[in-house]
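Each remark here refers to the structure printed beneath this line.
FYI, not all chains are in this one, though none of them got moved.
By letter and in written order, the chains are A, B, C and D; residue numbering begins at 1 in each of them.
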Amino acid sequence: MKIKPLGDRVVIKKIEAEEKTKSGIVLPNSAQEQPQISEVLALGEGITGDDKKKDTIKVGDRVIASKFSGTEVKLDGEEYTIIKLNDVLAIVE
Amino acid sequence: MKIKPLGDRVVIKKIEAEEKTKSGIVLPNSAQEQPQISEVLALGEGITGDDKKKDTIKVGDRVIASKFSGTEVKLDGEEYTIIKLNDVLAIVE
Amino acid sequence: MKIKPLGDRVVIKKIEAEEKTKSGIVLPNSAQEQPQISEVLALGEGITGDDKKKDTIKVGDRVIASKFSGTEVKLDGEEYTIIKLNDVLAIVE
Amino acid sequence: MKIKPLGDRVVIKKIEAEEKTKSGIVLPNSAQEQPQISEVLALGEGITGDDKKKDTIKVGDRVIASKFSGTEVKLDGEEYTIIKLNDVLAIVE
């Protein structure tokens, strides 16, 4: 199944950042210091069809979203978040 | 009886996703991990009559709506939800 | 006495839906499962005088309004509700 | 002293509806079932000077206002309420 976001929404999927402490223990994301970085999977037509917005973000970008924003959705065992473009704070390059 | 939504509202009906655990037990929707997917039954003229909106969604689409949105209505024994287009997050294909 | 709503308001009157259980008991509206359906008695000039709104609703329509909206008014022993057009969710046909 | 409302405000005065129970007891307004009907005493220039509003209401109309709206004012022993036009729900004819 594929999720096609409506309006100016973005579908993102958290990238599990592996952070090893010096002792080699892999820290779960939450305990890590790294911010939650996610990958952009799909963009609504409210973005791709808008000249002012379409060049600001693209599928595959790694982004930081504002905490507690959007709706978590689980589909076929995978977890996604559907958020508004306005909740995407920055792209990490 | 038929429900004709007003303005930019959408009438949706929850699709009871059957999820069988390995042991064959059918999980009620709430306990399932799948997001609540609903089918679009009717669209208000605020959508079908608006060039910017009419192509974004159509009757029969399977959608994910934001939780706790809209008004639940029971008519002739069937349960429907009347929500605003803005509360439809995505179409599932 | 007649109530003439101002602006984009609508005067509606609840239709007492008679629902008989199998044993013939008439259920009071609240206990029924049916949504509260009301009849449109009057429309403000903010609707009848507005090209975009005047064709969406007419006197005599049976409608579903969002719960807890509008102001209840009792006049000459009859109960009416004065609500905004935006609180009329759908027309039931 | 005369009250001249500013902007789109209306000065109204409650009409003491006399409601006699069958036993002849005159019910005070609050205990009555009748909605609070008031008379329009003055209109601000934000209404009389506005083509879209000036014909919707006039001095002398009997109106129903939304509860708990406006500011109560007592002048020379008389009680008035100064409310916004938007809080006038309907005219009673």
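As a working rule, a residue touches a chain if its C-beta (ideal position, glycine included) is under 8 Å from a C-beta of that chain, and two chains touch if they have at least 3 such contacts.
Since this is a predicted model, take the numbers as computed values, not measurements.
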>> Taking the 4 displayed chains as a starting point, can you state how many identical chains form the whole complex?
In response: 7
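By our rule, only the chains that are shown with their structure count from here on.
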>> Applying the touch definition from the top, give me the chains sitting in contact with each of chain B and chain D.
In response: C
> Which integer distance in Å separates the CA centroid of chain A from that of chain D?
Replying inline: 55
> Just curious, how far off is chain B from chain A if you go by their C-alpha centres, in Å?
Replying inline: 24
> Which residues of chain D are in contact with two or more other chains?
Replying inline: none
>> Graph shape for the chains shown, where an edge means the two chains touch. Line, ring, star, complete, or other?
In response: line
>> What's the complete list of touching chain pairs for this entry?
In response: A-B, B-C, C-D
> Hey, which residues of chain D end up touching chain C in the complex?
Replying inline: 33-35, 56-57, 64, 66-67, 85-86, 88-93
>> So in the complex, the part of chain B that touches chain C is made up of which residues?
In response: 1-7, 9, 11, 45, 71, 73-75, 77, 82
